[in-house]
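With one protein chain withheld, the remaining protein chains of the complex are depicted in position.
A and B label the chains in the order they appear, each numbered from 1.
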Amino acid sequence: MDYTKLSILEVAKLLREKKVTSEELTKQVLENIKQKENLHALNFVCEEYALNKAKEVDKLFSENKELPLLAGIPITIKDNINIKGLKTTCSSKFLSNFVAPYSATIIENLEKNYAVIVGKNNMDEFAMGSSTENSAFFTTPNPHNTEYVSGGSSGGSACAVAANLGFASVGTDTGGSVRQPASLCGVVGLKPTYGLVSRYGIVAFASSLDQAGPLTKTVKDSALMLNVLSGYDEKEETSSKHIKEDYMQSFKGNVKGIKIGIVKEFFGEGLNEEVKNAILKVKDFYESKGAEIVELSMPFVLSALACYYVLSSAEAASNLSRFDGVKYGVSVSDAKNINDLYLKNRSQGFGKEVKRRIMLGNYVLSSGYYDAYYKKAKKVQRKLVEEFNEVFEKCDVLLTPTSPSTAFKIGEKSNNPLSMYLSDVYTVPVNIAELPAISVPCGVDSKGLPIGMQLIGKKFSEKTLFNVADVYDSSREEK
Amino acid sequence: MKYDTVIGLEVHCELKTQTKCFCGCKNNFGDQPNSNCCPVCLGFPGALPVLNQKAVEYAIMAGLAFNCSINNNTVFERKNYFYPDLSKAYQISQLEKPLCVNGYVEINVNGKTKKIRLNRIHLEEDAGKLIHDGIGGTVVDYNRGGVPLIEIVTEPDITSAEEAVAFLETLKNTIAYTGISDVKMEEGSLRCDVNLSVKPAGSEVLGTRTEMKNLNSFKAVYRAINYEQKRQIEEIEDGHKIIQETLRWDDSIGETKSMRSKEDSQDYRYFPDPDLLPVYISDEEINKIKSKLPKLPTELKAEYVGYGLSDYDASLLTESKEISDYFNEVLEKVNQPKLVANFIINETLRKLKEEENKIEANRMAELLILINNNEISTTAGKQVFEEMWKTGKDAKTLVEELGLKQLNNDDEIKKLVLDAISNFPQSVADYKSGKTSAIGFLVGQVMKNSKGKANPQKVNEMLKAELEK
Partner (left out) sequence: MITEKDVRHVAKLSKLEFTDEEIENFVKDMDSIVEYVNTLEKVDTSNVKEDDVKIKLSELRKDEVKNSLSQQDAILNAPKKQNGGFSVPQVVE
């Protein structure tokens, strides 16, 4: 039997019933990865590491040890998250040979839960992009149609989960990088509240916006993963001291009395009709299940994208300065002097989009422009937070499309950065306001490409999000 | 034409915390290269800084010691520039909301006191060390990278090399008293940059300034200032313009050399570090730190003057924490401020110019107790002190060995007094005829005959009594 199509919760049950072993699951996943090598969902596979872990877990199961739900489950990890002793490349030429000397806190959390990590996912270089075309190694196509993109930047993660190359993946989301590829590949993607999941050991793109989150097949699996990933980390000053919650307790099975906000700005110009109709159908579904629909407006919400490109690029320009080829990374041997070394290493190590963001970031931070761009964007950010606070006085969650369109063709937007950036227009406000949001599949378009809906909640309202998302997700599974 | 020199200083001082400013690595000088390093201070991908509480407290202590206001809200910013000693290619520093602002340091030059205003004191991380291998390469050691540092920035209130050095000495001494830093210039835990410009005497308009770096001793600061003000004046007199640039002082040849001019001056692109939160410090916490601040030289000096010491003596005793601690410790056992002060100033300080202190406070106290109880004379005490320093023996043993115990026996003293009176009738006659100063000679004779051991006070009293019979 092929177990790889099941959800984590389903195989966790089978593992406990001893109907399958972790080693069998891991081998099936590894076999799938080999079969679907053309998807380039992974930068590398750590077969030995995974099989050893699987055997260790099987031994514990055979001793009837009570293990966490994630024990023995093969998963993949986006290649910007450090695992000690394995490579962390960020899909960049610059880091192509970098071996992490320490593990991210979330990797330690996953290991404490006996997760079986089988490989690292391809991504847009340094998580900058919306299509995985910016990987220095290869493009990860959409598993539903390989002429189309998988989205990005966690395209490898989304593709892997959709193609059953692991039961879940952990991605990172700075402006939509978990939710948008999840939407385009037809899986569930969660961006937790800023500070809920530790950033320590995750290669930073934009520190104030980055947040790791799970990509899974179901909403319940997403909650299960968040239980493992979340928690205060003393190694990160911005880590939240929010009380540890059990997200598996989110599920009430109904949305009675829940107020769902529909913000008109998320349904305006630029939104694909098919996507729009799919989301409106979800709205009707919730209404039929007893939720109250509230029509709202947030006049400035879409300014978040401009705000995002200022803040994320500024932070990225500074965060990526450490990549100079002195302490690690690829370095040329013919540098004339130190400045030449920096210029050559960085110019040869970084791809075009990364350079573009660094340039934009240093432009908005440079003398004479700082107030007009960076400081202004910080103020707009506050304005947006206030706007969100206002709408959340009138509703519990917002329902929006995740992306304005379904997957676009590979190459279609690669020469127009601005049009590429616009595919994040609905996801970015969430990062700017530090909110949680989840993308859940809600049908396919006429080309058979997945459509995703996004539910946005107040800070630390993940439980509400999971419940509302699950009511739809479970009904979808029943269909 | 006469010129005024305008000088501002930027002083960097490493804080003596256990760990670095933003990670738990040991803050220690002189270890193997890159052995006190972790992903954070090496700038590894994914590592994040976490601010050290003690470093903030120490910086606040410095601020309070120099009369600054402490900002309740303070922000850490990134100063972005590429240099191999900077592992992240940015230094975490402070620009818009530093910890401490608007202080001053009172200095004393040629008997006059002057206030040098401080613009700010902020907290930042140190850079690593570049070691030149001598064969055309440089090796980077990040052990020092991330060590907490305070930068003390003065207003341009300093007008001469003398004032600059007096400022630095006062600053260094006061910081040493707070205990927040070793303030060792030779180990680089205290460093100083000088901003200097000259202008026609009395002019309101400031001249173009240069910044001098690599000043590794107070003497270098002194020489560099004198060199640079002369150079600038000569340039102007020759009709040249001063170029705003950064200069490197070469102490071996006593000249400055250009490092970079303003045209390629850096654009540091400061912005708040998104990995760090703004820090809130309550007035209550500031007061708590204030209450923990040790007594500073200015306070101690006032205290000593209160004991009846002269202003000058009190200054000498507060020139270093080592001395005032020593003074306080001896004083605790021998409650005779003048006696203790005189002995430490005349004997110990003289010796300290040559070597380390060899007599612990408790042993010094034993000696001074002997003097205070009239068991030995002050003169004998000085002799004992010398021997203690040389031999390490204690005071009582040496008094025995050297036979210096003071003669207090009335009968024996009386005998010596009577001898003197009979041997020097002229002096007796002088005294009786009203020249009372003649007694000095007779006291001297008694002392001489007792080999200095007779209690001089008793000798004096008895002589008087006999002469007035």
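Everything below uses one rule, namely that a contact is a pair of C-beta atoms (placed from the backbone, for glycine too) under 8 Å apart; a residue touches a chain by one contact, two chains touch by 3 or more.
Just so it is clear, the model here is predicted, and its values are computed rather than measured.
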Per the whole complex, from B:26, B:114 or B:199 the residue touching the absent chain is B:26
For the chain that's not shown, point to the residue among A:317, A:410 or A:451 touching it.
A:317
Of B:53, B:362 or B:423, the residue in touch with the unshown chain
B:53
The one of A:329, A:404, A:441 or A:457 in touch with the missing chain is A:329
Could I get the residues of chain B that touch the absent chain, sorted low to high?
17-19, 23-26, 32-39, 42, 50-57, 73, 80, 82-84, 130-133, 136-142, 214, 248, 259, 267, 269, 277-282, 285
If the hidden chain were put back, which residues of chain A would touch it?
97-99, 101-102, 234, 237, 300, 303, 305-307, 309-310, 317, 321, 324-331, 335-344, 346-347, 350, 355-356, 358-360, 362-364, 366, 373, 376-380, 382-383, 386, 417-418, 421
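Simple rule for what comes next: only the chains that are shown with their structure count from here on.
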Within their complex, chain A touches chain B through residues 80-82, 88, 90, 95, 98, 100-102, 104, 199-204, 206-208, 234-238, 314-315, 317-318, 321-324, 326-328, 338-339, 342, 362, 365-367, 370, 374
Which residues of chain B touch chain A in their complex?
39, 42-51, 78, 80, 82, 84, 87-90, 138, 140, 267, 269, 271, 274-277
